[in-house]
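So that we are looking at the same thing, I have put the structure below in structure tokens.
Complex shown without one protein chain; remaining protein chains in place.
Our next item is chain A:
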Amino acid sequence: MIESIKNFSSDFFVTGDPLIYGADVSIVLVMVAIIFVLTYFKKWKWLWSEWLTTVDHKKIGIMYLIASLLMLFRGGVDAILMRTQLAFPNMDFLPSDKYNEIFTTHGTIMILFMAMPLMFALFNMVVPLQIGARDVAYPFLNAVSFWTFFFGAMLFNLSFVIGGSPDAGWLSYAPLSETQFSEGPGQNYYIWGIQISGIGSLASGINFLVTILKMRAPGMKLMKMPMFSWSVLSSCIIIIFAFPILTVTLGLLFIDRYFGANFFTLAGGGNPMYYVNLIWMWGHPEVYLVVLPAFGVFSEVVATFSKKKIFGYKSMVFALLSISLLSFFTWVHHFFTMADYKVDAFFAITTMAIAIPTGVKVFNWMFTMFRGRIQMKPPMLWTIAFIPTFLVGGATGVMLAVAPADFQYHNSYFLIAHFHQVLIGGVVFGFFSGIYYWWPKIFGFSLNEKLGLWAFWLWNIGFYVTFMPQYALGFMGMPRRVSTYGWDMGWAPLNFISTIGAFLMGAGFIFQVWQIVYSIKHRNKEGAADPWDGRTLEWSIPSPPPEYNFAIIPKVSEQDDWWYKKQKGLTKVKEDYKPIHMPKNSGIPFIMGGFWFITGFGLTFEWTWMGIIGLIGVATSIVVRHLDNDTDYYIPVDEIERTEARIGGTR
């Protein structure tokens, strides 16, 4: 009995590794510290009523931001650990099983739990404000999205200390991810962490698509909508078509693992190639749906800081939509080396075709700056760093798309360098640019520019130092995912340089955290309503905006409406308030997320009873919500008047 409890607990709690004991200790310490602080300052009620139950898109955006920065930290630690292991030949720092877990969690976390939520942070912070709406179309669903993402991400992260992490790569190809080769809870954590947060992603996609289609301020025709909102629209289209594929794929993998089915094992009549195809039918659109909103940010930033209208609006819109469409017809380029040559040739051409609209966008950004007046403010710096980085990353993408040549690049460090160049140089720089740009709007104070400048240069130099050598390593034949290497191939010097770069980027991140902490302490609220002399509606209201965003819904007549109103001196609005219809806070999304967590945890350990309890909880939450008729309220006119007077709104 005692023996079996001992055995169980040494499997359940991952034991025998100092890294993991360290993680255990720090998790416990952080929890204790949080509980202590909340209790000491009597903040429990505040936390519950202001944050955990909120349906306000701005607060949900802030929670997404915090969660994604935490995940950036976790994924970054993974990266630093990997680069340390690879700094010298024959290193013994991480044995191969640990190394495999770490590259798996690194990739999964960075794409699904860092890039996606950072993107949703921007959607939430910006879209309703930019289109002149008071909230998203489905505020309650928005909260559900956040909490399913959050609990899914927590479930995934828990694997590190309880049960063991997944270790079959961020896309977990079958049959490696089948029970035969990956026993135990790790791979189940992968499935359920992603499935649960996937519910949130799909719901957000629908939510923001409807918001943009239905809730634009009067007069804002689609062709007058700001570019960021256009990019969100295109991204949501991809989400809506791509995420169901992921859900089905992982669902089938789960059925294979849980019930012993054979969808992805050829011997039982299935086929592992189905898995590879399906996962990339989601995977390729996925990388494009995270980059499109970054493109949107660049479009806003370039126009604002060049003091000039975006160049070629129509072709920008056309490019975005055609990328959405084309992104569904390229997935085979991730396995040219598996496919038939005719198939290869077809997908090589569709892949290169995506470079056409992408290239056009770069030209349009450049010609927005042309004959403008470029102000080197922090958001603009990230944009200017993005363009050359992305040009090179796109070029290497096209090199990869040349199918016969890809037989030499595939799964080598050349590939690694390509996708980090587009993901860091495109997605991360883009989202940083967006966060720096809209930070004053959401928080009502600006970020310290000097510390930001340090972060900027460290990230940029670090990026080049890390990834340029990796292209070369690809030509030297270094495969991705090897946990160590010898002296004989001459890979040592470039790997060492690459590791230095990773530490530089790590230092950049520390500067950003410092920058945020410093700016919170030394709040600079000056001119936060419209600090950059903005062009779009979000800059027409106070910072931070009141819960209802717009006391009076603006009437739009131009493409950069706020800019024209300022030019023509039309910024004053008649203070003719009406009661505002608002959604009420609700604890159900949080509780439902908790039940999803229980479901996922139960199914991960194959404790069916626990899975069922969790699902009953989820179903009950939905029913309770349906029976609840008290979900909205009106803000009376006198309260609006008081709020507007206090925050100096409706200029």
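In this text, a contact is a pair of C-beta atoms (placed from the backbone, for glycine too) under 8 Å apart; a residue touches a chain by one contact, two chains touch by 3 or more; residues count from 1.
Keep in mind that, in the parts below, contacts and distances are computed from a predicted model.
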item: UniProt protein name of the chain not shown, from "Quinol oxidase subunit 2", "Heme chaperone HemW", "CO/xanthine dehydrogenase FAD-binding subunit" or "L-serine dehydratase"; value: "Quinol oxidase subunit 2"
item: Selected from A:G219, A:P404, A:G527 or A:G587 as touching the chain missing from the view; value: A:P404
item: Contact with the hidden chain (one of A:I34, A:L266, A:I520 or A:A645); value: A:L266
item: Contact partner of the left-out chain, one of A:I162, A:L321, A:M338 or A:M610; value: A:M338
item: Listed residues A:F8, A:F363 or A:W487, member touching the removed chain; value: A:F363
item: Of A:F208, A:Y471, A:F511 or A:F595, the one touching the omitted chain in the full complex; value: A:Y471
item: Residues from chain A at the interface with the omitted partner, ascending; value: 96-97, 100, 168-169, 173, 175-176, 181, 265-269, 271-273, 276, 306-313, 315, 335, 337-338, 341, 344-345, 348-349, 352-353, 355-356, 359-360, 362-364, 366-376, 381, 384, 387-388, 391-392, 395, 398-399, 401-408, 410-412, 453, 457, 460-461, 464, 468, 471-472, 474-477, 479-485, 489-490
